[in-house]
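With one protein chain removed, the remaining protein chains of the complex are shown where they sit.
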Amino acid sequence: MFDLEYVKTIGGGRKIRPYDMAFAADGSIYVLNHATGFGAGRFTVCNLDEDIIAELPDDAGDGAFAQAVSLAFDSEERMFVLDEAKSRVTILDRQARFLDRWGEPGSAPGQLDRPSALRFDRNGDCYVSDQMNHRVQKFTPDGRFLLQWGEYGSGPGQFDMPWGLNLDSRGDVYVADWRNDRVQKFTPDGQFIASFGEPGRGDGQFDRPSCVVVDDGGYIYVGDWGNERVQVLDPDGGFITILRGQATLSLWASRFIDSNPDEKRTREASNLYPSLPPELESPFHASSQTEPYFFGITSLHLDDQGRLYVVESRRQRFQVYQTG
Amino acid sequence: MSEDIALMAHLMRRAGFGASRAELERHAARGYEATVEWLLRPGDPGDFAEDIAKRRAVGFDEGGAAFELWMVRMIHTNNPLEEKMALFLHSLFPVQYMSQGRALLNQLDNFRRHAFGSFRDLLLALSRDPAMLLFLNNNDNHRDAMNENYGRELVELFSMGVGNYTESDVKQCARAFTGWTLGNADYMAVRAGKNSFDPYGSIAWHFEYRPDDHDDGSKGFLGESGPFDGEDICGIIARQPAAARFICARLFLFFASDDIDDEGRKAIDDMVETYYESGYELRAVLRALFNSAYFKSDAARFARVKAPVELVIGAVRMTGASPTPGAGSAGANGASAAMGQALFRPPSVEGWHEGKEWIESGALVQRVNYVAALFRDADKPGVRDIIDRIARSNGGVYSPEQAIALCLDLIGPVTASQETRDQLLEFAARQGSVDLRDPDADDARTRIAQILALITAAPEYQFA
Partner (left out) sequence: MPPTNGTNGSHPDRKLVVVQQSGGNDYLNSVVPYTNGHYYDFRAHTHHDPEDVLKIDDTLAFGPTMGPMKELWDEGKVAVIHGIGYPQPNRSHFRSMDIWHTAEPVEISQEGWLGRVVRELDPKGENVLSAVNFGVGLPRALGCDGVPVASVGDLATYGLFPDLQDEWLRKYALEAFAKMYGAAAGKEAVMGFLGQTGADALKGADILRTAPERYSSTIEYAGNGIAKSLRDAAQVMFADFGARIFYTQHGGYDTHAGLKTAHPQLWSELAPAVSDFMDDLEEHGHADDTAILIFSEFGRRVRDNGNGADHGSGGVAFLVGNKVRGGMYGEYPSLAEKDHLDGDLHFNNDFRGAYSAIAEKWLGLDPAPIVKGHFEAFDLFE
């Protein structure tokens, strides 16, 4: 039986501005922040107990990152950071010290145009979602082009600004086909297998999906960005359930509230799940008015204990759920 | 230059943010009145720009950057009059940014929804707008402790004007709006006052009516009496001749002319008549205005000083300076602010002083510098289009006179004085004739762009 249980919320209190994250081999959580400042570095290293282990600097080798959107560790525990604005991959060590970079803007094979996600396969090669070229490309860790597929369009195997991508345990590739409102599944070399979803707000429908992750049982978790929710599909793409979000105060958030009695007092007298007038019933409005709901999901992750992490770019936090 | 194109350019400068020659030709082919109808019935504005902006600039719409998102919308919308009306209503019902960008964007949606409907419904929507309620402290307007700020501004600045109500009307009006507040008002007010984004980012606002805090006693308002609530008040106001004249005159001043002369007064009389005939419908009033002989007359052309937002959006749209929206929108908002119009930061609840008051030396420097720099770039898609059009006519070779005439035509058409044309000519003639026959004639193309830039610096270009 499929089961999901809320565990906790991590974030708030101006500690992180997460867009993506990655797990180090020792279990620590590397958070990629979309904005730095107020004490947060480009990367915040923390753990599930909400200890902050380190703030790491914002160094792309030639200055700060312009628009860092995706983070993944390779097999040697080097950080690969995708800069969407600069269309390139920067490689850092675990202390976020610059090691190397590759990639350049363009549309020829191997070139990138506003790439939006990077994930490794088991062999140590990586797939990159090449957003404005409407394709997926595969590279070796040192940036050698291996293969590509896709073009602009709405047919099978075509894309309209793909965003997130991920791999299942067999190495098949799932792509959040953003402006086609669907998730597509491919073999490791890019053969089309299946397409899940269609535009809409109903079960199994998507509005601008941003990200996807697949567990060992083949269950597919989709960050349904425009609908501000996570959908769970079975391995064949059948609809299972929806998560709307139920954030509670994290340790950091609690500290903020406790030290600001005026907000604490008035917050306690507030209804954080307000009923809204009809013009504000869309998922976006509901999430903008309802603090516990997911808002701006940009990436999904599973750790080795089967915990699902939902990264909410608009709420400065991530929510953790136990799957199984 | 054909009269159809010139008239269409006039309409699009006023009811929109100007238009490229290709757009003008499309509209002219459809006809004037059909184009007015198209403007009055907005379709899908297109969500591409906003999707991209939200995705690439996270939280763009939450804090004080909300107005950037509105700029993106104005630059990319398919419904120019809808955005122009949102801008009009923001100028008429101005609120200041108070730590909640999303609430301001929701307010604009509110305006768009009611921009072409009844004035009564618009006033009612305004009275239920959480940003307005908080801005004018109606969250502090309680049954037992009145705060008359919103009640006063509603009759003074938003619907009728001084001289059409008494101090007692103000108080009774405020009583009718007791209990009209926003959800979790105390918490939201504390957060707004401290500019708090903690713990988890901003929480947008929504309207809430609290019957337990509403004074439902009898009230005498503008000669009528009863246990009025805010909805009744909006209905009573909308019937007043002062309100009809107020909204029609404000629309006239925004869309037709900075000044009201005798002919203008007649046009407003017609609008007022339409206001009553249509049941206070703003679409009908606007239709009457745009189709009026006054609006189409030569006297009305270039009779308004372009507001900074109009100038900036017009230039960005025409040059294609922001083909795909990113975190910025060609610096549009900052530029407009430097020219004296920062969206959601009006100088007071009265809004901006328009017309001649846009003109002062510092603002003029900003206006000229910003627009000229956009048009000076021959690689901007819109500038490239203008140059390509020029290259396609006259065999591609031009005397300075011909080049100036074509540039003035295609950038507007702009009607320039003899003195301005002389100066443009002198500027152009320093470099001799222009030969655009070679598609790689970069130097010639750059020179055309320099002429276009100088036209945007001319006095005539400051008028719409």
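The first chain written gets the first letter, and so on, giving A and B; residue counts start at 1 in each chain.
The rule we apply is simple: a residue touches a chain if its C-beta (ideal position, glycine included) is under 8 Å from a C-beta of that chain, and two chains touch if they have at least 3 such contacts.
Predicted model only: the values in this text are computed from it and were never measured.
In terms of the touch definition stated at the top, the absent chain reaches B within the entire complex.
Within the set B:Leu251, B:Val305 or B:Ala464, the residue that contacts the chain not displayed is B:Val305. Considering the full assembly, B:Leu424 is the residue among B:Met71, B:Leu424 or B:Ile448 that touches the omitted chain.
Residue-wise, the contact with the chain that is not shown comes from B:Gly362, picked out of B:Gly362, B:Gly395 or B:Gly432.
Residue-level contact of chain B with the missing chain is found at 136-137, 140, 145-149, 152, 156-157, 162, 167, 189, 193-194, 258, 305, 337-340, 342, 347-350, 352-353, 355-357, 359-366, 368-369, 372-373, 376, 417, 419-420, 422-424, 426-427, 430, 450, 453-454, 457-459, 462.
Throughout what follows, only the chains that are shown with their structure count from here on.
Look at where the CA atoms of chain A average out and do the same for chain B: the two points lie 37 Å apart. On the side of chain B, the complex with chain A involves touching residues 51, 54-56, 58-59, 62, 102, 106, 109-110, 113, 128, 183-184, 186-187, 189-191, 194, 196-208, 326-327.
The residues of chain A lying in touch with chain B in their complex are 11-14, 17, 19, 34-35, 67, 84-85, 163, 179, 208, 210, 225-226, 247, 249-250, 252-253, 256-257, 260, 262-263, 266-267, 269-271, 274, 276-277, 279-280, 285, 288-291, 295-296, 298, 313-317.
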